[in-house]
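Heads up, one of the protein chains got dropped from this complex, but the rest are sitting where they should.
Labels run A, B, C and D following the written order; every chain starts at residue 1.
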Amino acid sequence: MNTDFMNIVAGHDVTWLMAIAMPLIMVPIVLKVRLGSFGVLIVPIAAAPSFILSICAAPGLEVYISWLLLGMRFGIDETSGAFLLFTSILWTVSGVYARCYLFSDKDINRFFAFFLVAMAGNFGLILAQEMVSFYLFFTTMSFAAFGLIIHDASSKARRAGKVYIALVVVGEVLMVAGILLIAGNVESFAFNDVRSGIVASPNCNIIIGLLFAGFGVKAGVLPLHIWLPVAHPVAPTPASAVLSGAMIKAGLIGWMRFLPLGEIALPWWGILCVIIGLAAAFYGVFVGLVQRNPKTVLAYSSISQMGFMTVAIGVGLAVPDAVPLVMTAIMFYAIHHSLAKGALFLGVGVLKDAGGTGFQRLLLFAGLLFPALSLSCAPLTSGALAKLTLKNLLYTTTMPWLAVFISLASVGTTLIMGRFLYLMWKNAGKTKSSPRFGLWLPWTLLLICVIFVTWLYVPDKRLSLLMKTVSLNALWPVATGTFLVWAVLQWGNKMSVINKIPQIPSGDLLVFFEPIVQRLRGDWKTNIGLVFSWPQNVLAGRLGSKGNNFVHKEKMEWMKRWHSALNCFIFKQVSTFVGKVEMQFICLSNAGMLIIILVIIFFFLLTIP
Amino acid sequence: MDETTVLIVWVILLPFVGAMVAFILGPRKAPIVTIITSYCIISVVAALTWQVWKYGPQRHDVGGWVAPLGIALYADGLTVLMLIMSIVVGTLVSVYALGYFTDSSISSETGKANHRSKSSFFWVLWLFLWAALNALFLSQDIFNIYITLELLTLAAVALITLEGESEAITAAIRYLLTSLVGAALFLFGVAILYANFGTLELEGLGELVQTGSLSVVAIALITMGLLLKTALFPMHFWLPPAHSNALTPVSSLLSALVIKGSFYVLLRLWFQVFPLEVTMVAGHLIGCLAAAAILWGSLAAMCQKRLKILVAYSTVAQVGYLFLLFPLAAKETHGLGAWNGAIYQTISHACAKAAMFMVVGNIIRAIGHDRIKDMKGVCQQLPVSMFAFALAGLTIMGMPPSGGFAAKWMLITTSIQSGQWWWAVILLAGGLLAAGYIFSVLKYAFIKTEIVNVPLRPVPRCMEWAPLILSLLALLIGFTPMPLDLLRIGNPFPDAVTMEVVK
Amino acid sequence: METMSLKIFYSLTSIALFGIGMYALFAYAHLLRKILAVNIMFTGISLFLVATAQRSSDSNLDPIPLALVITGIVVLVSATAFAIMMVCKLCEKTGMTQLPDEDR
Amino acid sequence: MNLESYFPLLVLLTSLLTGISIFFLDEKRSALRILLNISGSAAMFAFVIFMLWGVFHGHNYETRWSLLPGINIALRADSMAILFATLSAFLWLITSIYAIGYLEITPHRNRFFGFFSLSVSATMGIALANNLFTFFIFYEILTLTTYPLVVHQGTEKALRAGRIYIMYTFCGGAVLLIGIVWLYTLTGPFDFVEGGALRRFGEERRVALVVIFFLMILGVGVKSALVPLHGWLPTAMIAPAPVSALLHAVAVVKAGAFGIVRIVYDVYGIRFAEELNVLGPLAVLASVTIIYGSCRALYQVNLKRLLAFSTISQVSYIALGVAIVGPLATTGGLVHLIHQGIMKITLFFCAGNLSKTLHIHDINQMNGVAWRMPLTMTAFTITSLGMIGVPPLAGFVTKWYLGIGAVQANQQWVIAVLAVSSLLNAIYFLPIIYVSWFKKYEENQPEEHISGKLETRWTLLLPPLITAFLSLAAGLLAASNLSPLGWAKLIVRREYLP
Partner (left out) sequence: MEKQIRVNQEKQKGFKIKPLFLALLCLTMGVCIGLSLQTTQVQPVDLAVIVQNELHNSGVTNPVTAVLLNFRSYDTLLEVGVLVLAAFSVISLRTVQLPRLEPDKDHIGSVQKCLVLLLTPVMIVIGGYLLWVGSESPGGAFQAGSVIAAALLLLLLSGYQLPLQHPKWLLRILLTFGFCVFLSVAMGTVLMGRSLIEYPSGWSGILILIIEATLTISIALILVAVVSGRVIENTECRRQNAE
């Protein structure tokens, strides 16, 4: 493909706008039109412009649209090109998959509306080159995702939706605070000045903390991850595929754009990130292992995989000059993880739909096995490549001990993959019929992409790198992992220990947070409400007409009656007093006395000077 | 000096002649005679205003005798304004009375006779009242003022007794006795002044009177007499029963004009005749009484059950505003602002209060009583009257578009300029309290009633439009600077610093 | 000298009369008494005016106060007559000869 | 006296005459009344746009006539006046369309529309006033003309609300009067000057000037519902929807906020105010109001009371913007004047629609209401997201500028206030959206579709959609100089000249 054609296409800003606008234009069509057979094409058409952009736009190209919302700037640099590619692939595949998966569902129109808006948001935030538009698209994506999670309106979905929206709003607020602090002392909002602006600004640490937490909510940083395991199982499979594949990466992009990687060395922040990353990695594995539902297991594995990327970011923060390496490592990891995780989720959907005959079942399981293996960084897979780049990043930045932890974590990943496959084996679809064509076709397409896409971005000497992945220290974690899985399978069956493992409810920490929030919100109604309302009500002449909380009803009524009684009592007293005194005045004899007194006072006063 | 100073004389003679002709021609033709006389007076006063405007204050020696011996008639800016006020309010009340007394709806024979007899003497007495007012505004001789005051009071008391009920008679007696006491005090003061200084002429007295103990006593007596007649706070007891029990046109005349007569006299004497040292101390005493009047009047108005008494008590409160002039104008420099404010207040209060009483009359005409509690259905049926009441209420409260506001603005500015900020606080408190009782009435205009239209006796059109015109006039005063320029002619503060724009 | 002391004597009596009139007006409840009290006050003032007419310089009297007294009396007469007729009307209407709320 | 000097007066008189002529119509002639109302508001809107265009090109429209020695009533269309005037004129047009639809068969419509146009002419007066005296006159007239609107229904609660409204606003007026008079005695009567009129008088009496400042802010604060003085706003919610829409979105509350803007910029001048360091307490007061308003809105059940409390907190953004020294914060404050107007009026329109067609007044009755009235609820959702400050909408632009302005004036705590307030906004707005969109509509009553396919009368539906679209456009096209943000920047450039 000759480059000039690509430049022409990517050159003028219409294509940029179309990348984002196309899905939005499709939304009203989706809502109104009954999705007939050609419904399958909707999502691919919507994703096409951004797909083309990701392929043919040369990095470093930028476009500035001045009249739109304080001036928007779009562009692609190295990492965002890759991100755009795998995101558009994932969104297209899940779109087609969803068309068939939800064929019988009556709310399909609404699902696709939210789906398209979220997609637009996702593409927008990748392309955005300055804070305001990034924040705009980030919010659109988050709010649209809420629609996806709550799609089948069951009580669990509602609870998940509430938790999700609460955390999104909290993240949003933190992010806004951070952005505003940056925007205060930086002229143009483009990202390169932003990074230097953060370092220059007096409250640099606050900004970094806020941004880290803000994006952490989306990226599943440890304390803020609780929405992930709750949301994924509940959302329809294509939605959760996209959610954990593409949307989580938004948090990652946010970190890469905003945090001052490569500007100055921030040792403390770096170490903190690394610790959180590792904790997330191991914690995700441990809790993931004990889960019953395969989708929750996958959710926890996403949390642990994001842990790896947080480690990379931490290293980037600590060692500024290793940043290009960090970028490539993260890119590879992101591509590999999103596609593999997307494939796994779609696979779950396919298998759940139909068991398939003996041979088909084997074929399906092979399809599942392959992304699982690549996730656990088996040699010759994209996972290995990603881990390799991450490993030599750690070596170059003189942190060898970290590499050991990484390998241990990847052992964990293999274990969790084993758990997932075991669960899939146990409760795969019972019916013998083969899965529907609309489901497994996009799935297989995605599997192919899992294999090839990562390699596209390897700069040179692909083969030598491929060979390196086969080296021993790349192999041992996978081997130990599979060995452990096999051992547990064999030994565990006899002891049937597996199904007696203690059950941790999904969204572990949520169990503690939720009651607190509930009581807070409940109490909020009663006492805080009362505290606020009392002075203002008295001033406005009535008491206690506050919320409908029944507990205080009678007390309020009594106070109100007492208050109005007091009012008219005072008024009556005053009027009787005035009446009496007036009568005294009116009767001429008393009035006379007054006149004479006044006359005399007047005399004395006047005669004094 | 213009050649003929005869205009002043006609202003006084015309109402007398009108009264005589009205009496002789009998009650049927009296209204027409009154209307004609009022036209003539309007033209004469208009000419007089133009004369004063062009050539400054006019002076007329009655009987050709020079000042100390004869009586002089004097008309300066303030007098002309007062004359215009009495004309405006007078003619509109007469128009209102035309409708009021041709009440066709009374069916019973005795009722009709009773009603006709009531109206027969109204016109004659009203013309006498008008003559007394004009004579009072124009006279420059202290004994002559005494006689005009007596004429005024007698006419007012006679007008009150027209109503014929026992409460009206009691109120009239009480009013007559108090004003006789006032007249006695005033006359005694005049006698003492004459004993000391020999002349009765205001101009002459102005130069001669200094702070001797005798003149102090005279000043005290005269002031007390006039305060009694103007019903300042402790001496206000006769006003509410008198003004609320009289016929409606009568009570509007009383509240709007009669009160202002004795206030005008006190104003004249206070700033032209009495020496400054005396007025300084006394001013603050009157100020305290005025403040008490404002607060007490409004408080009493709020507690009233009947609308007419409420409006009467609001007069007691508004009189308080007028008397705030004395403490404020005590300092020579800031006098003009307070002086303008007080005169604005006089004029706008006259229009507004007359309009209010007329509206109350309409309500009484429509439903027969004026208990505030069950006035529900009426207000929706009398939109024009309620609108007039609301506009008049604006002036009483001193809300911006109205003349009352201009007065309040000037009084507050002077009080802050002269450092006596506490009067400003009183003024504002008065405004708020006034809002209290005005809105307690106005809310009935909006209340939702079950029965859509209450059976009402028809109210003739001129009775609805007269108050509206008057309240619009009260509003208009707030917008035109014309009264101000008139007031500058012959004001007692020649070197007062007015509020030039400090740039 | 003796005219001066005469003059002061008359003034003092007039003030006494004025005081008594004032007292009687506000002390007694019966309306006719009140009207009479007013008359006494006005006679007091007339006496004071007559006293001032006594000029020290030469024998004849200063006519101005006398004229004032005459005018004063005429005014007083008309006011009193009107007051009395009102009291009669009140008595005819309500049978009371004093103001309703006077306690004595 | 060429035409230009009569223009502001002309604007004022159009709505005044419409009002008065409506009074004299008889109740049954509704067609004529509608015609009068619409033509009056359209004419005024056209005049204001013409003036806008004129001011943009530097014409000077000024009417002045003297009342007392030295004191004169002056109406001048400077850039800030035009900002507020355009807002009121446009929203009057929209609200009268809405009111015609809303009060279809109710009694006393003459009285309502008469006072309605009078209150708008008062708002115009406030906008165009060129000195404190004229400002005060129209400030009080506004109270008087809005009282009949608040008590329009005549029920006992409405009357009580009216009484409370009068109590608050009259006391505020009195305090403002004392402040103005005291200032006039100190410095003599003066007109509004772009950079602040008091600069010329130097600071011989600093303490007095500070006390006067707070007196005036207190007086104006009653109308802009600053914390201790906001009691009347929720109780005045008894009034019918168009009244609470126009009053609480545009006329009364904005008049108060506009007053604060005038006092700080055109009377004291931002530099002089900073010297007197009076802006700190004002900022704190505004922030307290923001937080307090949102907290109180949290637990409201009645929809209109919730919107009232959210108005209390939103209006204080303007005060906050004014209180932070710096061109950006001022732009934020000024532009919020428009944005809040548009957004809040849409919310009230939607609340009105809900109460009118479906008789829904409380939030817990709103399950699945979006599916019964989709268009109204979309407008409601857009604007409530805007209120929270979600980017593409107008609310975000204000928060953005306020935030940056605060950081530049290194008052970082303001950002915390903004964050907390948008969090609170989210907490009380999102459940409403959630309940109306995602909860199913339980009672299985048949869907009452009134008059064909539209969910309610077109006059009730069109206004909220227009204003919702406007708030979206104001956000999206903020950068262009036609938008309110552009206009605010123009004003700020003139304010911060020397």
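The rule is short, and it goes like this: contacts are C-beta pairs under 8 Å (C-beta built on N, C-alpha and C of every residue); 3 or more make two chains touch, one makes a residue touch a chain.
Here the structure is a predicted model, which is why all the values come from computation and not from measurement.
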{"item": "Chains in view that touch the one left out, judged over the entire complex", "value": "A, B, C"}
{"item": "Omitted-chain contact residue, chosen from B:93, B:147, B:226 or B:282", "value": "B:147"}
{"item": "Hidden-chain contact residue, picked from the options B:217, B:317 or B:445", "value": "B:217"}
{"item": "Among B:34, B:199, B:279 or B:471, residue touching the chain not depicted", "value": "B:199"}
{"item": "Residue numbers in chain B that touch the chain omitted from display", "value": "5-6, 9-10, 13, 16-17, 20, 23-24, 26, 60-65, 68-71, 73, 110, 113-114, 116-117, 120-121, 124-125, 128, 131, 135, 143-144, 147-148, 150-151, 154-155, 157-158, 161-162, 192, 195-199, 204, 208, 212-214, 216-217, 221"}
{"item": "Chain not shown, touching residues in chain C", "value": "8, 11-12, 15-16, 18-20, 22-23, 26-27, 29-30, 55-57, 60-64, 66-67, 70-71, 73-75, 77-79, 81-82, 85-86, 88-89, 92, 94-98, 103-104"}
{"item": "Residue ranges of chain A at the interface with the undisplayed chain", "value": "589, 592-593, 596-597, 599-600, 603-604, 607"}
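Definition applied: only the chains that are shown with their structure count from here on.
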{"item": "Pair joined by more contacting C-beta pairs (A-C or A-B)", "value": "A-B"}
{"item": "Euclidean distance of C-alpha centroids - chain A vs chain B, Å", "value": "78"}
{"item": "Length of the line joining the C-alpha centres of chain C and chain D, rounded to whole Å", "value": "69"}
{"item": "Residue list for chain C, restricted to those that touch at least two other chains", "value": "22, 25, 34, 99"}
{"item": "Chain D residues counted as touching two or more neighbouring chains", "value": "none"}
{"item": "Footprint of chain B on chain D - complex, ascending", "value": "23, 66-71, 108, 136-141, 144, 147-148, 151-155, 158-159, 162-163, 166, 170-171, 174, 177-178, 181-182, 184-185, 187-190"}
{"item": "Chain C-touching residues of chain B, taken from the complex the two chains share", "value": "143, 147, 150, 154, 157-158, 161, 165-166, 169-170, 172-174, 176-177, 180-181, 184, 187-188, 191-192, 194-195, 200"}
{"item": "Of all residues in chain B, those that touch chain D in their complex", "value": "340, 380, 387, 394, 399-401, 405-406, 409-410, 412-413, 416-417, 424-425, 428, 431-432, 435, 439, 443, 446-449, 478-479, 481, 484, 498-503"}
